[in-house]
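Left out: one protein chain. Kept in place: all the others.
Chains here go by letter, A, B and C, matching the order in which they are written, and residues are numbered from 1 within each.
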Amino acid sequence: MKTHNVDSKGFYGEFGGAFIPEMLYPNVEELRNNYLKISSSKSFKNEFNKLLKDYVGRPTPLYFAKRLSEKYNTKIYLKREDLCHTGAHKINNTIGQILLAKKLGKKRIIAETGAGQHGVATATVCALMGIKCIIYMGEVDIKRQAPNVARMKMLGAEVRPATSGSKTLKDATNEAIRDWINNPVNTHYIIGSVVGPHPYPDMVARFQSVIGEETINQLQEIENKSKPDYVIACVGGGSNAAGLFYPFLDNFDVKIICVEAAGKGIDTGESAATSILGKTGIIHGSKTLLMQSNDGQITEPYSISAGLDYPGIGPMHANLFKSKRGEFISITDIDAMKWGLILSQTEGIIPAIETSHAFAVLDKKKFKPNDIIVFNCSGRGDKDLDTYIEYFKL
Amino acid sequence: MKTHNVDSKGFYGEFGGAFIPEMLYPNVEELRNNYLKISSSKSFKNEFNKLLKDYVGRPTPLYFAKRLSEKYNTKIYLKREDLCHTGAHKINNTIGQILLAKKLGKKRIIAETGAGQHGVATATVCALMGIKCIIYMGEVDIKRQAPNVARMKMLGAEVRPATSGSKTLKDATNEAIRDWINNPVNTHYIIGSVVGPHPYPDMVARFQSVIGEETINQLQEIENKSKPDYVIACVGGGSNAAGLFYPFLDNFDVKIICVEAAGKGIDTGESAATSILGKTGIIHGSKTLLMQSNDGQITEPYSISAGLDYPGIGPMHANLFKSKRGEFISITDIDAMKWGLILSQTEGIIPAIETSHAFAVLDKKKFKPNDIIVFNCSGRGDKDLDTYIEYFKL
Amino acid sequence: MNRINETFINKKNILSIYFTAGFPKLQDTMSIIKELDKSGVDMIEIGLPFSDPLADGPTIQESSTIALSNGMNTNILFDQIKDLRSITELPVIIMGYLNPMIQFGIEEFCLKCKECQIDGLIIPDLPVDIYHDQYQSIFKKYNLHNMFLITPQTSEERIRFIDEVSEAFIYMVSSFSTTGAQKIFGDETINYFKRINKMNLKAPLLVGFGISNQETCRVASDNSDGVIIGSAYINCLKSSGIKATKKFIEGLR
Partner (left out) sequence: MNRINETFINKKNILSIYFTAGFPKLQDTMSIIKELDKSGVDMIEIGLPFSDPLADGPTIQESSTIALSNGMNTNILFDQIKDLRSITELPVIIMGYLNPMIQFGIEEFCLKCKECQIDGLIIPDLPVDIYHDQYQSIFKKYNLHNMFLITPQTSEERIRFIDEVSEAFIYMVSSFSTTGAQKIFGDETINYFKRINKMNLKAPLLVGFGISNQETCRVASDNSDGVIIGSAYINCLKSSGIKATKKFIEGLR
């Protein structure tokens, strides 16, 4: 059976790899040589699991959404990553990477951020460990996501504006990579999703896989079943999805649904539905699906949700799409916003707008009464309040 | 041995009771007759515990703050109520009360809120249960706490401005009580702290006592001891403190420290240090310590933290003060703000400003290297970002 | 037996008027009492303003806020009414919340009331049980009657207890509500009046909360020993001043 996990060369089918400038080779090579060894060591695992428990607040609940289930006549569970410290799944990964960076003797951390969630999660673990932290963030996003910028600063991180290109996530990533090129020895780059050169996609997926692993145990306890019928998650880069899907990748009884941001609509030119609008190419060191001009210039995606407007998707997801292992559904701004309100008023959970996209699948697809559906509730909506307020004129 | 818990008449020593207008008598009486019976029933407990686990995300971690402990050469633990759904301990109580309200057949919920945390926690559980929710909030606070107002509206609650008096928490409470007087049959009033007429202080303390109970289990597991040397919490009305202290009230090996907001300083006239500045009196149906003029008019307290500027403290705390069972320390705005930054940059946790007050005790008191100190990390700082930003010019 | 009891013996369809001391002006207290006396009311309630009058509706609340900012306080009030009996022989009651009284000292407060020849007190946040256990003996010493409220929700058992403790009259709250003027009473309210009347309580009943005009006055009086009017009179003082008192009272009869 063909696996949907990474192969020994860092590829998922035809996607993945490490298409990096030579200047990055030593850094990436050091990681590639060490990430599995270190992260599977007993001492690392102990420390990682202890922090996930005592600091992040894991396990996050698997919450049966009673009123929503009744409304849609199916069994809906929410994996509550919104309850993680800092408010989203992002911190699972940053905890893993900061421990790795420490074992590698790194003294300085850099990261890119779009919505600011990953920046906050990175600044947080750097404060926790007392390590210097620099966050690259597009100048436009700095203005859009003021509360998260303030959080990073409270946490002692330096936020550096990316002023090139469209001044958003993609450009912040470029700047972070440039910084890494210029500081190859003492610096670790904490990438925030399952993107970038191998071993990042695999490494991040592994750190996030605790989401799926916990889901198995919790379903066993609640439903006396070890697998759901559906796992559903939004996909920006794809890390929260990868984390939930991880243990089920090669288990075909479990249907996988990836939810992308359609923005103002697939055909409007303002969209972030990479699987539909993208073609195979290279972005940030990885071969994957990405949105680009005919000419191969990377185009700026659009979504109301800052965490989903990345022009690529991780290579794991590109492969899930290509192989049809995963079903890809895209959701417009309008439907996502509507679902932000529905989840708030039906279950008392205000989701991140990224997360809202996933739930909108309930209006797009019919489920059976006995289907067990696990949604990854990837983050809370506090960071998006301004957007919600303005949108709904609250 | 004299207990520091409530007596059969609803008093803690000389404090407490139910000094309420006759119009409220049936409502309060209904509660008094039912709260223990219902909340100790097996079905209630099951439902309550299940929601605390699957919805709120309990148990919250007891986190050993390594860097802070090293800095202060003592053993510092944080009870992570900031990780609760909605971001503070407040929801433990609202979950309990909404279940109680349902068992009592109530169809409409009202609540008061100052900082908005309790309002959000109430709006949340109402959305969860599909019950109509009205939140009273001072007109001044509505302006100061815009994000929490937006959250309540997202959750489907109606936010009604209290326009009387100083237009803050005290007045919102008055308005809520008036609403209850006018709607005695179908409405339950969810009070947000261990204040108000008996049985509220005891009821809220019991719902919050899960904080202390978990702490015992967690200390047992981590330190192989069932009790800390110190329990420390900020006191606005006193609910997070009551929750942490509850199992230790009559265990004199455990030292209790209550931290009040000194505002701009005890002697400045802009303070909320009730134990120092207050005298015995009646506020919102309870006999307790409260800040008042010589004439018995209730005065408006001041603190930079909206959750601590209540002119009274709960009767349990008034009694802890009077009997000297608890040590009361008051912390100025300046020191609290400083500690918001210290905790952020030392442990990667941005606390609510209320919570920051508690930590400032570390500069006021010397602890021994082997002392086990449990701080109640009552809430996260997201709601206070604007204040932090402005204060630190971030 | 004091002035209140005598009034219920001697008069029918009692009209008791409430006003907030210190409103509209700090020094209006005695003028208002004089006007009320002249206008033929049967009983007067002086409101001692409180910062947090949670049993009161917006009208009385606002008048309290203004009175306080005018500088009214307990000492000033007692000072203003020390010669009360030079201007009226009507029964006079102080209505106020418990906290200012506690701060003044309960015994001290009662003594002052006695000196001013006040006849009784209404303290909405002093429940009958606590009164009975802790305060009754003190009040008795100074010949002060304390009045209690009942509402449509008050149980029969509790009404009987209140009746037993009451020395003058029972304040029958017209509806589920804080104070405030209403235009008419609904069937439910009238049925409640009837239900209470059938209980044959020993204490007389005055209906309060929501009485605002001839119509509500009449219906209330038909079902009780009279009425208490507060918010409507405060509104009158606010819009037309003390001089309008007589006309306001006449409009109610």
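Criterion: contacts are C-beta pairs under 8 Å (C-beta built on N, C-alpha and C of every residue); 3 or more make two chains touch, one makes a residue touch a chain.
Computed from a predicted structure; not experimentally measured.
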Touching partners, among the displayed chains, of the absent chain: A
Which residue of A:I283, A:A318 or A:A360 touches the chain not shown here: A:I283
Residue, one of A:G17, A:G192, A:P301 or A:G314, that touches the chain absent here: A:G17
Contact with the hidden chain (one of A:K170, A:R325 or A:K338): A:K170
Chain A residues touching the omitted chain (full complex): 17-23, 25-27, 164-165, 170-171, 174, 177-178, 181-185, 279-285, 290, 292, 294-299
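By our rule, only the chains that are shown with their structure count from here on.
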Any chain that touches chain C and chain A: B
Most central chain, Cα average position: B
Farthest-lying chain, centroid of Cα atoms versus that of chain A: C
Rounded Å distance, chain A centre to chain C centre (Cα mean): 66
